[in-house]
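Here's the structure we're looking at; comments come further down.
Only one protein chain is missing; all other protein chains are in place.
A, B, C and D are the chain letters, set down in written order, and residue numbers restart from 1 in every chain.
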Amino acid sequence: MYAIVAIGFNIIYSATGVLNFAQGEFVMLGGMVAITLASFLPVPVAVAVAVAIVTLFGCGLELVFFRRLRSHSILHMIIITIGLSIVIQELALHVWDEKVRSLPYFTGNEASSVKLLGAALSPQVIWVLGTAAIVVVLLQLFYKRTLYGRAMRACSSNLEAAMLVGINAGNMRTAAFGLSAGLGALAGCVISPISMTHYEMGPGLAIKGFAAAILGGLGNPMAAVVGGLTVGLIEAFSVSVIPSAFKDVAAFAILLAMLFLRPHGLFGRPSGVSVREV
Amino acid sequence: MKEKLMCGIKVAAAACIIGLTVLTTNGAESRTIKIGAIFSQTGPASFLGAPEAKTVQMLADQLNAKGGVLGKKVEVIIKDSGGSPEKAVSFAKQLIDEERVLAIIGPSTSGETMQIKPLCEENKMILVSCAAAETIVNPLAKYVFKTPQKDSQAVTWIYKTMKDMGISKIAVLSGNDGFGMAGKKQLEDLASAHGIQIVANEVYDKGATDLTDILTKVKGTAGVQAVVNWSIVPAQSIIAKNMKQIGLNVPLFQSHGFGNLKYVEQAGVAAEGILFPAGRLLVVDELPDNHPQKKVLAAYKKDYETRFKEDVSTFGGHAYDAFMVVIEGVKKARSTDRDKVRDAIEQLKGFVGTAGVFNYSPTDHTGLGLDAFEMLTVKNGKFAIYKK
Amino acid sequence: MLLQVRNLRCGYGSLEIVKGVSLHVDAGEIVTLLGANGAGKTSLLRAIAGLLPIWSGDIRVNLRSVVGEPPWTRISHAMMLVPEGRQLFGDMTVWENLLLGGYHNLDRKRAIEDVYERFPHLKGRLRQLAGTLSGGEQQMLALGRALVARPRLLLLDEPSLGLAPLMVREVFNCIKRLKEDGVTVFLVEQNAVAALEIADRAYVMETGEIILEGEAADLVTNPEVRRAYLGKGYKEIWE
Amino acid sequence: MALLEAANVRQCFGGLVALNGVSFQVSPGQIKAIIGPNGAGKTTLFNIICGLIKPTDGVVRMDGKVITGLKPFQIAALGVSRTFQNVSLFPHMTVLENVLVGRHLHGRAGLIGCALRLPTQRREEKAMVEQATRLLEEVGLAEKARHSAGGLSLGQRRLVELARALGTEPRLLLLDEPASGLNTKETDDLSRTLRRIRDRGITLLMVEHDMSLVMDIADEILVLDFGVKIAEGPPAQVRSDPKVIAVYLGEKENVATG
Partner (left out) sequence: MNTTARIWPRLAAFAAAAIVVQLSLSAVGKVYYLTQLTMAVYYSIVVMGLSLLMGYAGQVSLGQGAFFAIGGYTSAFLTTHNMAGYRGAAWFDLLDKCGVIVSRKSLYDDTLVLTLAPWLAFMVAILLTVVIAAVIGYPSLRLRGHYLAMATLGFGLIIHCVLIGSPALGAADGITGVPRLSVGGLAVSGKSAVRVQNYYIAWAVAIAVLVLLRNLVESRMGRALRAIHDSEAAASAMGVNTPKLKLEVFMVSAALAAMAGSLLTHYNEGIGPSESSAFKSVRYLALVAAGGVANLEGALVVSTLLVFLSLRGWFGTYDNAVFGIILIAIVALAPQGPFRQLGLWMGRCRTLYKPGKEARSGAS
């Protein structure tokens, strides 16, 4: 689950160099929209439509708030994505309300479980894992096999050269936002039955997703998945070592440790992260 | 020169805005009774504050439609604290100093209540809190009351039920918020008195989305006969689901915070059989017609649900009680003098609220006895009174 | 006139780098722009390619003004810049680099085949990451990538930069062949002798202005060219 | 003894070798110039000397003390100052403030002293302003002291940068293409200024493309090509070196035969 959020970070970061602090809000919006639609549409349709709507929303966000900016300094990017995160949350609070909602389980119900290697898992967990796996595979195909995906990689590799060969960097940026929003929304839908959807869920997810992305190394979807799983495992494991009230502390501590020691991630190469470079 | 000019502009701008606030705030009117309310309508505790604010607004409208009390209209000033204590303090000071309200209802959380408790006490301001923690009324403050049932009573109910079921070894899980921590303390304090042994004791993040890890740990602990969970949403539903998923098939007790059908819906079939103590608001339909609370509860439920198109929750009920306690105090004192109203509230006996029948006294500012609770369970996706 | 720049002014921040430059390139020509470091050559090219916003003046490709258009539309005017320092997609393969060169060229398969023909060297390295190529190979790839788009006007920014003499020769030979294939080349070089050798016409730039222009053959012997490179009084120094 | 000594300095960026075992010495009081075509590794060498990058191999010594591995500010404290190829002024500060930053090393006042404006700090500040003003006068920009550094012309920026570098009272001053972008008159002024600086006992090491300037004022010239030293010696000797001519003016014969 963190993995999908981490992938979302990756997509926008590599295409635009922006770390989107509002990434968690896409997840929340996906869940919220799907839940609303599910009241009169079958669940699969609702999820599909929700993902589509949030994708458009992500594109719109880029068009409205990023396309026209005069300054693209990192400080301003941080400020504006944080601002968006808050405003989207508040919007969600006033559009929906403070209540916690959830989608019905895709298969089975709340009490059903599947035995897997001795561990009991909810069928929804299988859904989540399956979705993450499929997303990663599709993303890899998209990036490695399609012209459009390659163009997106080109933008992150060398923006100026990409523009020179005729890639419309503006559209790429919009597409990256849309893609990342859509994936976030999808994540929001599949996890909704398990962990429910709440207007305030975004930031917590975002920072853990970021921890996962950092753990894996920014700019690499595969590594993000490994990072996501690692964060989840460490969280689960930490419960048996430290008081569970401090479970989140463990996750954040990992984030800090990673940032301080290996900001380019476990698998990444060192690049423009730390100051000591010319 | 330019610097001076800029400074002048800034200062002028500041003065203008402050001037504006002065102008837009109405002067006090003596023809109305002002009651202040501080609820956490937004922020992490909004699930408490939002229904509370709605309830109080609704009650004030209803009361005024009927002509008010003592011939005066009631004006409710609701402030949204967002769950921040410093805002609660700021608002309390406003309500005390500027609005000179008769009483303050709320805040929603015990943390905020504790921050303004000394403030109200010093300024002789009636505070009727909607938060549950024991520390609000213990140590006793002269002007501070509360309406939710005591945690200790809820715990007593749970332990009594356990005894009847023959359970003696339990696991305690609690969320890391004020509610969870307060409940945890009561569970620990009262356990030995009821012959209960806590063999596992875990705290988790209140926003946690997956508790399988903790429950697995509990499952691994020998001799756990029941699990008590003390938290607020959404963990309450998650815990029920996770227990079923990992096959931890012992009875699950929840706190009185489980009082909303929504949580049952979220837990789905996993909610079946959950036991929890609660006021009777949730099972109003099951109550016999001659039950003293039946009329009040049914009316509140109907009014709230028709007006706001959402299920009534016990939290709104706490605000109902708080508001009505103040109004009853005014009626009984036949005065809007704050000290007289306070005395009247302290002497209030047999007032029927949503949480139970209130009997305040100089030593008890909670007013509710053990009978305020009913042990409830979930049956077919609905709340039902638990019968042995 | 394939490319026409009129009275172009541009710079960074408040610093004016290019101070009113006018020049033109006719179809089928190789025109070279010479000048010392810091003369503003690269800024001028970046402005023409749309990477640097211009302050005033006009840039026309095929008589149509391209001022204000974003850089990625330049290719629709059949114009392509090979920037200074190659600017390859270093973490992508050679083949992917070529493919992206033909991002807008629907006939890119054929175009890539043609590039193989031109640079047989690249064909053996299709799966290699562009960043791991040697300097000369990178320059070949940069040229090749630009050619996949089948530009009629090719802007080259210091293609000989950092290359071993042997490679420089190969690059310049290649540019000469391009002309034979009907591609117009606007070449910015600091290797003046080599550039003038293959160019038809040349401009010399100093501190943001064009100080000299003429037939390449004339300029080879023009002392001003050397001056622009080597500073005043070059004579006493070098001869 | 040499003031600055580089021994077998090697620098690789990824697979690219920017410097391949360069050794040279700078004697006190001389003006030494480094020339060579673009991409020869001149600026890289400067960055290594002043500590912005750490060489892959080799050492640089100042007064016989190894300085490779030290932070730039530590090297600056040893008396090495520099200007930048692309003029790296602080654009949001005034000209005077820029030069005052150059005086940073010679101030004592810490954060607390500055915040409280202690008398010692005030005296120090006054002295620093006087010195900075003097430096600006020296480069002829005193009247621009209060202007924003961002609004100056390139030539003026170079002068401010020079004044700023002099503010650190260096023993060795590194100049990265000080004449690039300057017109003839400005270049003449610059050459006079540089001589004056040398006469004050400051050793100069500069990278420059303007041959006339280099030949005019340099005591010694080092020629780099592809990260390799191909010639070193007094101007007269270097200018007659056929290798240098070939490298600098292009490989005429090769192209002709190609």
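The rule is short, and it goes like this: contacts are C-beta pairs under 8 Å (C-beta built on N, C-alpha and C of every residue); 3 or more make two chains touch, one makes a residue touch a chain.
Predicted, not measured: the structure shown is a model, and the values here were computed from it.
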Where the missing chain makes contact, among the chains that are shown: A, B, D
From D:Ala109, D:Leu135 or D:Leu172, residue that would touch the chain that is not displayed: D:Ala109
Full-complex contact with the absent chain, from D:Ala2, D:Val17, D:Val59 or D:Met93: D:Met93
Residue touching the undisplayed chain, where the options are B:Glu52, B:Asp177, B:Asp213 or B:Glu374: B:Asp177
Residue ranges of subunit A at the interface with the undisplayed chain: 19, 65, 68-71, 73-80, 82-87, 89-91, 93-94, 203, 207, 210-211, 214, 243, 245-246, 248-249, 252-253, 255-256, 259-260, 263, 273-276, 278
Hidden partner chain, residues of subunit B it touches: 2-4, 6-8, 10-11, 13-15, 17-19, 21-22, 25, 41-43, 79-80, 82-87, 89-91, 93-94, 97-98, 109-112, 114-115, 117-119, 121-123, 133, 135, 139-141, 176-181, 203, 205
For subunit D, the residues touching the chain missing from this view: 50-52, 71-73, 76-77, 81-82, 84, 88-93, 96-97, 100-105, 107, 109-111, 114-117, 121, 124-125, 128-129, 148, 164-165, 167-168
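Throughout what follows, only the chains that are shown with their structure count from here on.
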Connectivity without subunit A (remaining chains kept where they are): B | C, D
Most widely separated chain from subunit A, with each centre as the mean of CA atoms: D
Whole-Å gap separating subunit B and subunit D, where each centre is the average of the chain's CA atoms: 71
Where subunit A and subunit B are represented by their mean Cα positions, the distance between them in whole Å: 35
Rounded Å distance between subunit A and subunit D, as computed from the means of their C-alpha atoms: 47
Residue numbers of subunit C (touch at least two other chains): none
Subunit A: positions in contact with at least two other chains: none
Subunit A-touching residues of subunit B, taken from the complex the two chains share: 41-44, 46-47, 50, 176, 202-205, 207-210, 212-214, 217, 233-234, 237-238, 240-241, 244-247, 262, 266-271, 310
Interface residues, subunit A side, partner subunit C - complex: 147, 150-151, 153-154, 157-158, 160-170
Interface residues, subunit D side, partner subunit C - complex: 14-16, 37-39, 91, 150-151, 153-154, 157, 177, 179-184, 187, 209-213, 215-216, 226, 235, 239, 245, 249-252, 254-256, 258
